[in-house]
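What you see is the complex with one protein chain gone and the rest in place.
Our next item is subunit A:
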Amino acid sequence: MRKMLLAALSRVLPGPAAAAAAAGRTASRVMVASRNYADFANEATFEIKKCDLHRLEEGPSTTAVMTREEGLHYYKTMQTIRRMELKSDQLYKQKIIRGFCHLYDGQEACCVGLEVAIKPTDHVITAYRAHGFTYARGVPVREILAELTGRKGGCVKGKGGSMHMYTKNFYGGNGIVGAQVPLGAGIALACKYFGKNEVCLTLYGDGAANQGQIFETYNMAALWKLPCVFICENNRYGMGTSVERAAASTDYYKRGDFIPGLRVDGMDVLCVREAAKFATEHCRAGKGPIVMELQTYRYHGHSMSDPGISYRTREEIQEVRSKSDPITLLKDRMINNNLASIEELKEIDVAVRKEIEEAAQFATTDPEPPLEELGNHIYYNEPPFEVRGPNQWIKYKSVS
């Protein structure tokens, strides 16, 4: 059917459009526009998994509408994160990235589903597995990779590295397990104080979920009705410890006790999106905090120094990849519901690879920060002063 259409069009259209049509490529813009209209659906409705509820009468909708445009956006974003993380893996093995590197591949549906459910004026804070969020919140790939390689073009000039990336309304990137949770509630307190109807997404893992300060935070957030969405990204393992070995109760969505909670399929970007919409509405309505548990999975080990197979089997990893990969799930949905073609998605893949390659090129060639940067940014809004180096004769200037 498609071939016939192409053949017909190639006879009708002049010039390069005709050549493109003859070759069966979807290259030309004119072609794509007419193909959209002719070939693809504008949107489709999907059944999504029902969320388990805690202290809630109703949960998020069990159907989700996704437009073609949304689908392409989610696909491209998730694919970009996937390839960015795989590139980071490569660069780390080449020793161009040093120190800690905690990769997010497998969990893409979480950060993308959350980001598309909130506004740019909302706030996000997470722990150290933060590259996906950093990208979703608006930092370009090249600045993320350059930060990982410790160059001056990094999003924080090489001062932070993998675990400390920030941008507007994104507070990192936090290295101390669990410490970001009270911080997130504090950001939510500021949201309530300023009265601008903003919320704060405060993320932590299944390992961090057992930290005492999280329970202190639950208490205060509930007492003061802070617009804080507590989100546990449960990827089944806290470093090398499975959830069964770490938690007396693995129902992380219930651990907020007096705080309502929902358990969400974190491999389905639409499920995450609908749940996040539900949760943020709850907060914006002044009902106080809410807990979301996203059931997800990481393909890599805890960090680059963990092969990730001493505490789980290769079969398990493979099973998740083949049955629950978030990008594959979305791709299949789009193809099967005529929201996109395989070729179109392949083109996106090619474009993404190109973007990642260029970013990696930048990240490996950009110079390291100048030595003068060492003393800067100790304080904010402060006249310049001197900072001591390794001995009393070595001094650095510190500017804000």
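Everything that follows uses one rule, which is that a residue touches a chain if its C-beta (ideal position, glycine included) is under 8 Å from a C-beta of that chain, and two chains touch if they have at least 3 such contacts; residues count from 1.
Everything below uses one rule, namely that contacts and distances are computed from a predicted model.
J.: Name the absent chain as its UniProt record does, using one of the following: "Small ribosomal subunit protein mS23", "NOL11 protein", "Pyruvate dehydrogenase E1 component subunit beta" or "Centromere protein N isoform X4".
T.: "Pyruvate dehydrogenase E1 component subunit beta"
J.: Looking at the whole complex, which of A:41, A:65, A:223 or A:309 touches the chain that is not displayed?
T.: Considering the complete complex, A:223 is the one touching the chain left out.
J.: Looking at the full complex, which residue from A:64, A:97, A:146 or A:191 touches the chain that isn't shown here?
T.: Checking the options A:64, A:97, A:146 or A:191, the one contacting the hidden chain is A:191.
J.: Looking at A:74, A:104 or A:166, which residue reaches the missing chain?
T.: Touching the chain that is not displayed is residue A:166.
J.: Can you name the residues of subunit A that touch the chain not displayed here?
T.: Touch with the absent chain occurs at residues 123, 125, 156-157, 159-160, 164, 166-167, 171-172, 174-176, 179, 181-191, 193-194, 200, 212-213, 216-217, 219-220, 223-224, 376-382, 385, 387, 392, 400.
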